[in-house]
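Missing here is one protein chain; the remaining ones are kept as they sit in the complex.
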Amino acid sequence: MNSYKHPYKDVDFVIRHLLNFDAFCEQNKIADMNSDFTAVILAEAAKFATHQLDPLNQKGDLEHPILKDGKVIETPQFAAAYQEYVAQGWASLSASEEYGGQGLANLLSVACNEIWQSANMAFSLCPLLGQGAITAIERHGSEYLKEQYLAKLISGEWTGTMNLTEAAAGTDLAAIKTQAVYDDGQYKISGQKIFITWGDHQMAENIVHLVLARLPDAPAGMKGISLFVVPKYLANEQGEYNIENDVRCLSLEHKLGIHGSPTCVMSYGDNDGAIGYLVGEEHCGIRYMFSMMNHARQGVGVQGLGVSERAYQAALDYACERIQGSDKAGNALKIVQFGDVRRMLMAMKSGAEAMRALCYYAGLEADREQASNSSDEKAQFAAQTAFLTPVVKGWSTELTQEMVSFAMQVHGGAGYIEETGVAQYVRDARILTIYEGTTGIQALDFTQRKTLLDNAAQAQVMMEKIAQTCALNELDENVKKALNSALADAKQGVEYLLENPSQASFVANYYLQMWGYTIAGWLMAKAHLAATKELQIGAGDNDYLTTKQVSCEFYCEHFLVRTQACLASIRAGGDSVMSLTEEQFFSHVN
Amino acid sequence: MSILVIAEHDNDTLKSATLNTVTAAAAIGGDVAVLVAGSDCQAVAQEAAKISGVSQVIVADNVAYANQLAENMQPLIVELAAGKTHILAPATTSGKNIMPGVAALLDVAQISEVTKIESADVFERPIYAGNALAKVQSLDSVKVLTVRTTAFEEAALEGSAAVEAHGAAHDAGKSSYIGEEVVESERPELTAAKVIISGGRGMGNGENFSILEAVADKLGAAVGASRAAVDAGFVSNDMQVGQTGKIVAPELYIAVGISGAIQHLAGMKDSKVIVAINKDDEAPIFSVADYGLVADLFEAVPEFESNL
Partner (left out) sequence: MKVLVTVKRVIDYNVKVRVKSDNSGVDLNNVKMAMNPFCEIAVEEAIRLKEAGIATEVVAVSVGEKSCQEQLRTALALGADRAIHVEAEQELESLNVAKLLAKVVEAEQPGIVILGKQAIDTDNNQTGQMLSALTGMAQGTFASNIEIKDDKALVTREVDGGLQTIELAMPIIATTDLRLNEPRYASLPNIMKAKRKPLETKTVEELGVTIKEHTKLLSVTPPEERQAGIKVADVAELVDKLKNEAKVIG
């Protein structure tokens, strides 16, 4: 197994030249922050990830967490790595300074997240989820909750979990049955939650569960669900958190991948009821959950980027070492010399770069929203972020499946054998299109809420941005042609959707993917422009910059063209999708 | 050309590194003198006098030099440097400790770990951990060099040089020797070992690894294993060399009963010298081995051990 190398040059290029982070920092008077300093921070993060987290990745896969005497014991050495992660302050990166965070830009947190996810996805899920708990309490929690929980969660001394799903309430949260009762001045929670990532472990002093539950008098459906903080340990009279709450892990799921991350069935209130603290107001839990959605879903998109990059690095090393066959002169050939292997390596390279451009771009949009002083502008940035979120999640994680599959394909038979480690990436990556809302949910969100609901206003904003880039004289002719063509496809896709809203659910995925390829294509075109400009200035790394140009060109030729197929399927609408009866599906076997 | 070679010794015996260094000095050409600085080191001086190509042995016998502390050795060497064109020491921890300071006091450069003498003032030395070779010309009137001993043959012991005592004692009084702890016979760590002998599935079982251990004890080597041997339960996981085990690059890697799966090669292909012992002459390990021996390992390895 090779070891993870931070793709620092591409990361730096995206932050410095594609996103022009320095200008953003200057405009918004963010003291002491710029691309140079970002590079310093990321280099340190990368060092830790390469030396401490990456080597534990396979260990987590092989030595699953176990449930022993009601406690989840995580993979050996994970606890030490987690404590190191906390001691180094990485958990506190973007959280507010008021509670001990470093208050750094969201873009930095995205860039760090890429590093953690590349090195060890199963491990890094733990802090990623903690982020959700922090955001929920920060935005919606009472002063008491903030005071009691925020500093510990931000420092990472305590971890956080999200408890949404139940056996009968997966995608449909309205079906949640977990009960909360107000009794003797306290909320008591009882019920069972499933799929709780890092629901229990021994890495931290306390675990803060955010639990969706229903109060007895609650209205039916989504508007009757409240959000509670349920800690694993409650405070005693001295304020020390050492009283066991009525919550435990019942069992661990056996999964295809991310074995190092315990997926728990959690039981609340087996005895008297688990003591919980209401977040915000009663019955508003779903709304609060949705307010964290952009962040969480984009986080999963970044996981896709991370694992794609990592799998690409493994494949690249293997392709440059593995010798198979020889040329006519009898010289041994490395498989990297074969055309089809090259195609896959280029696809992984340019695919990962396109995902990076998209994830980082969307990450900075959130910073722009945060930094803006005008409420109109803020609202516009928020709307663009909301528009981008399902694309970041749904497009990146779907493309990730292709990327990790290529990585295995390059390895040939050796890749299918667990020893090379690449099989783990394929298995780990598979969850990404499923959790935090399946691709189908992302596509629905994107067509219904993000396109039809605003009459394609945000789609229009994006199309205008792309058109502006297309209008630039200095843009490479071939790139321009490809981008123009994709833009035309996107336009027609939007028109079709607006004219045929009844077809939305049938074409949603094509519509989402078409936009993914187009927006990422736009960013790759801008990257091509920026690389060309840097080459003209002549002070940069020519080798990297020309490589970047080629990568952008490859993207145009091999990925951006996929909008054509997407559009064709969109136009076909739902006829063939829906015309069979359920019985007819069985006609070949009945 | 007048050359001074600093002898490496422990007051009782002359270390062979001195012989390699004299060979390097002879390649420069000219008069070669050897300095034996120590305490009660006359026997060493007599030995040094026998080195072929040495015309003079200077003995500085004083307690101040007993442990060749840099602070005391440096003024002595600087004193003896008068009239010399080259001062050489082996690039051992002792030579590396003393010589740079000598160079600094003479206001000249030191050229470290010389592997080849091109001429009296041009030398070759490895840089970037041997990933590049630099050819360096000295512009100084006195050339101070340390010599990588493995790059030069040992000089013969057929000479009879004059032995002269040098009386001056320099005790800087800044440093003193407290003690030494010779590394225990425990084997070195795989990743730090200069020699590694590894066994594969061909070893048959874990007990048979004892024949590798016998070789390891003689060579100060670490014992490794291939993934196949680990998977077969012969030895523990921490001995595994390969893509998923430890990546090693010792001076000498001896692969015994290892076929040479790509995962294994990935972990050891940067070794300086690779030896393969395997009875299957088609085993891929032979394609990376500098020296291949097609033989039954249960005969070859014990024979190898007894020949060391």
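The first chain written gets the first letter, and so on, giving A and B; residue counts start at 1 in each chain.
As a working rule, a contact is a pair of C-beta atoms (placed from the backbone, for glycine too) under 8 Å apart; a residue touches a chain by one contact, two chains touch by 3 or more.
Keep in mind it's a predicted model, so treat the numbers as computed, not measured.
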Legend entry - Which of B:Ala66, B:Ile117, B:Val195 or B:Val241 contacts the chain that the document leaves out: B:Val195
Legend entry - Among B:Glu158, B:Glu180 or B:Glu207, the residue in touch with the chain that has been omitted: B:Glu180
Legend entry - Residues from subunit B at the interface with the omitted partner, ascending: 16, 67, 69-71, 74, 92-94, 96-105, 107-113, 122, 126-140, 150, 172-183, 195, 219, 251-252, 272-275, 281, 286-295, 300, 303-304, 307-308
Legend entry - Touch list for subunit A against the chain that is not drawn: 5, 8, 32, 37, 40-41, 44, 47-48, 84, 87-90, 92-93, 102, 540-544
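Everything that follows uses one rule, which is that only the chains that are shown with their structure count from here on.
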Inset, instruction - Give, as an integer number of Å, the spacing between the C-alpha centres of subunit B and subunit A. - result: 53
